[in-house]
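A single protein chain has been removed from this complex, and every other one stays in its place.
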Amino acid sequence: MAEAKSSPASEPTRRDMLFLATGAMGAAGVVALAVPFVRTLAPNAQTIAAGAPIEVDLTPIPEGQGIKLFWRGKLIFVRSRTKAEIEEAQKVNLASLPDPQADSARVKPGKENWLVIYGSCTHLGCIPGGSAAGEVRGDYNGWFCPCHGSHYDTSGRIRKGPAPANLPVPPYAFLSDTKIRIG
Amino acid sequence: MSGPSSYVPKLGIAKWLDARLPLPRLMYDSFVAYPVPRNLNYFWTFGGILMLMLVSQILTGVILAMHYTPHATLAFTSVEGIMRDVEYGWLMRYMHANGASMFFIAVYIHIFRGLYYGSYKAPREVLWILGVIIFLLMMATAFMGYVLPWGQMSFWGATVITNLFSAFPIVGETIVTFLWGGYSVDNPTLTRFFSLHFLLPFMIFGVVILHVWALHVTGQNNPTGVEVKAVAKDTIPFTPYATIKDAFALVLFFAFFAYFLFFIPNYLGHADNYIPANPAVTPAHIVPEWYFLPFYAILRAVPDKLGGVLLMFAAIAVLVVLPWLDTSKVRSMSYRPLARQCFWAFAVTCVMLGWLGSRPAEGIYVTLSQLFTALYFAYFLIALPLLGLFETPKKLPGSIAESVLGKMKGGSGAVVGAAAPAEPNTKG
Partner (left out) sequence: MTLFRTSLAAFAAIMIGAFSAASLSPAHAAGGGTKPPAHDWSFDGPFGTFDRAQLQRGYKVYREVCSACHGMSLMRFRNLSQKGGPEFTEAQVRALAADFKISDGPNEQGEMFERPGRPSDGFPKPFPNEQAARAANGGAYPLDLSVIAKARNYERGFPLFLLDIITQYQEGGPDYVKALLTGYEDPPKGVELLPGQNWNKYMAGNIIGMPNMLNDGQVEYPKGPDGKSPVPETAKQYAADVVAFLMWSAEPHMEQRKSIGRQVFIFLLLFAGLLYFTKKRIWSRLPEHAPGAAH
């Protein structure tokens, strides 16, 4: 102890390359070791494989009704819209919307009667009602979130309430007139 | 030994904290300014290595627990899922499984170092006994961890070891039933072992803190066994001297660990544990993990069920009373020629017991097990008590400084000490 304190020359100097190199290598080793530990938290191979695209048959959905299904653990609404609902969605003045987006950007051309959207409220993740017959559809005839009172219209756009954004559209494509593939 | 604190906070916030919770002061006094004998050899680095191994086991264990399912029908598959589907899951699992072995290699070196240099003697009896408690907790943790993959060795190891307790009269059957949570080793056993396997390492951690505390009260023993007389001459500050030495030894030890982990990860395991547990078929040879083999050999040396169990527990219990069994005034066996030979004979005995534990319990192996079991106990109960009375130890050095500086060619320590600071140390 006495020796170490007696002389400033014996303190490690910053310029000492050996100490620098050792310290740097140690730090690099710790960082490299941390990588696999963090990577174990990623979705595992089975989860990724189970997240492959799914096919959905649309034939059992009556007009004006919707179904709910899960893809990658997320809820998805598929609704068969009536003529009146489509018109209602198309004629809205975009400037009046909290999150302006045309209805045509939310459906596939020629398949305007099918709306496919993620089913969790963009506010805090509750599930808005309105898919099944008899559920409250809110002031705009679309979906109504019971948690904090967000109203969505027939295109799944936010119209009233605390939610900041429209219900997003998942990636999907029509395989035939009555079959879609999500993912 | 640890005198008044030399910690002087510099920053304002450090002063503020020091007046309220002097944690930095505790750390500084324990791991920076703490005086260590200047003559420690590399056997003294295993304490630090063990600390890091415990951290490594806890970290990998927590990750594994995120992906593991403690259920009799899913445990095996979930472990294989970790090996196959979780990113770097194979690394976590092999690190944890081989880490257990490395932990025991390090702890055995640590224990034998203590035995050789008499680190268990006054005033370090409590320090030593805390170590024995850590060792017991480690054994329990390792055993329960080995059950979790729910392979054949897991299942039958659990069956055999839990059945040990049935040897006790009257209460035995009840103890075993309560260990199992049923009428045989089954799902309830697995789930409680998982729970305890998660808990015990943190209890180990707690006892380790006491162990280090006790160490810092008495100070470290050293290869001469002569106590520190003058702190200035006999010791050096923990940081940087012991820190850098520990770091070097630690990295070498991790290289050894990495060799097993990456190139022969199943060498220390047993093939039968890759067969899912089957309560209807016992494997031809059931053996515990290597680190339990000496105790397993002692267990089987006695043909009587209760006798074997008691003897096995006695093999560990004898360590608790060791500080009072060794009658010698001299700590280090470097100065005890006869005791040193007994020590090495004892080390060989332990290796032989380990080997015998892996053999089937039949024929010559039983006889040899009995012989070496007798030798194991003879070391503690006959050799150490008697040797202290009859042995003439070699002359001890006057102090630690004398033992170190005496080796130098020419000149006294004082002259050299004056010359050292003159040497500039700025060039790279």
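Of note:
Going by the order they are written in, the chains are A and B; count residues from 1 in each one.
The criterion applied here is as follows: contacts are C-beta pairs under 8 Å (C-beta built on N, C-alpha and C of every residue); 3 or more make two chains touch, one makes a residue touch a chain.
Please read all numbers here as calculations on a predicted model, not as lab measurements.
Taking every chain of the complex into account, the absent chain touches A, B.
Of the options B:Tyr108, B:Phe198, B:Tyr241 or B:Phe377, the residue whose C-beta touches the omitted chain is B:Tyr241.
Among B:Ala122, B:Ala271, B:Ala317 or B:Ala374, only B:Ala271 touches the chain that is left out of the view.
The chain not shown here is touched by just one of A:Ala50, A:Ala84, A:Leu124 or A:Ala165, and that residue is A:Ala50.
When the missing chain is restored to the complex, the residue among B:Pro279, B:Gly307 or B:Pro360 that touches it is B:Pro360. On the side of chain B, touch with the chain left out of the figure occurs at residues 38, 77, 80, 83-84, 90-91, 94, 236, 240-241, 244-245, 247-248, 251-252, 254-255, 258-259, 261-267, 271-272, 274-275, 284-285, 337-338, 341-342, 344-345, 348-349, 352, 355, 359-360, 364, 368, 371, 404-405, 408, 411, 413, 416-417, 419-420, 423, 425, 427.
Touching residues on chain A toward the chain that is not drawn are 3-4, 10, 12, 16, 18-19, 21-22, 25-26, 29, 32, 45-46, 49-50, 52, 60.
To be clear about the criterion, only the chains that are shown with their structure count from here on.
Computed centre separation for the pair chain A/chain B is 50 angstrom, with centres defined by C-alpha atoms.
Here chain B touches chain A in the complex through residues 33, 35, 59, 63, 66-67, 81, 84-89, 91-92, 231-232, 235-237, 240, 247, 417, 420-421, 423-426, 428, going by the rule given at the top. Every residue of chain A that touches chain B in the complex is listed here, in rising order: 1-4, 6-7, 9-10, 12-13, 15-18, 26, 36-37, 39-42, 44-47.
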